[in-house]
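The block underneath contains the structure these notes are about, expressed in structure tokens.
Apart from one protein chain that is not included, each protein chain of the complex appears where it belongs.
What follows is chain A.
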Amino acid sequence: MNPEQPADPPDEPPAQGKPIGRRVLLGTLGLGALGVLTAPTLQRGLEAFLGNAADKDPTGLTGLLPNGGGFRYYSVTSSVPHKSAEDYRLTVDGLVHRPTTYTLADLRKLPQTRLVKDVQCVTGWRVPGTPFEGVRLSRLLDAVGVRPQGRAVRFTCFDGAYTESLTLDQARRSDVLVALRMQDKDLGHSHGGPVRLYVAPMYFYKSAKWLSGITVTDEVRPGYWEERGYDVDAWVGRSNGRDDAPTS
């Protein structure tokens, strides 16, 4: 490291010696900057590697690593009530002809659509090829009959805080579901069950968990995260300053 130093002087005053500490500090800063510059390449490599490792990992520990694959749990409230098939209700109201309340059994009786697409979170993680199954939102809107003044749809959740919204055109897309199943299982509570929204072409914060209300409104009202800076039109790859590959 410093071969020109004399061998082991017993009483070396602290002011002498090489400023290695400063070099380590600056080197760490430099590596950090280099990491930011080379991140896209590093990230692609790591995602491929960890994705393969996660498939063969019985412990599930790889899921805790950054970009290790899998979903992450985000809630904006301290606790979320549990709803079962007995007490779950979904109300559809607002600027509609026939306001309706659906039970879980009602929703299950309607024709189901299954979509298999990637899930992309705005914070960076992506879960490839995730099956969602449920009722097309457009079918529910047609069933209640949207009045001519209706321009947008607002979603509320039984966690008591989260809200989301779509324009009526976005809400009528065939890849927007009121989802009852994910990964071919009934939606569990931590994934937003028993019923959540699934907006395939947008960042995952649009897919509100614990869906309890659908209200047709005359204009788009920004949702929970959108009042805190996220884009309202959250197309994957074309919003929020990100360039991810589109999901739908």
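Convention: contacts are C-beta pairs under 8 Å (C-beta built on N, C-alpha and C of every residue); 3 or more make two chains touch, one makes a residue touch a chain; residues count from 1.
As a working rule, contacts and distances are computed from a predicted model.
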Requested in this report: Just go with whichever of "Acyl-CoA dehydrogenase", "Cytochrome b/b6 domain-containing protein", "Sugar ABC transporter permease" or "Anti-sigma factor antagonist" UniProt uses as the name of the absent chain.
Outcome: "Cytochrome b/b6 domain-containing protein"
Requested in this report: Specify the residue from the set A:26, A:85 or A:105 that touches the hidden chain.
Outcome: A:26
Query raised in the report: In the full complex, which residues of chain A touch the absent chain?
Result: 1-2, 5-12, 14-29, 31-33, 35-37, 39-40, 42-43, 64-67, 71-80, 123-124, 190, 228-229, 240-243
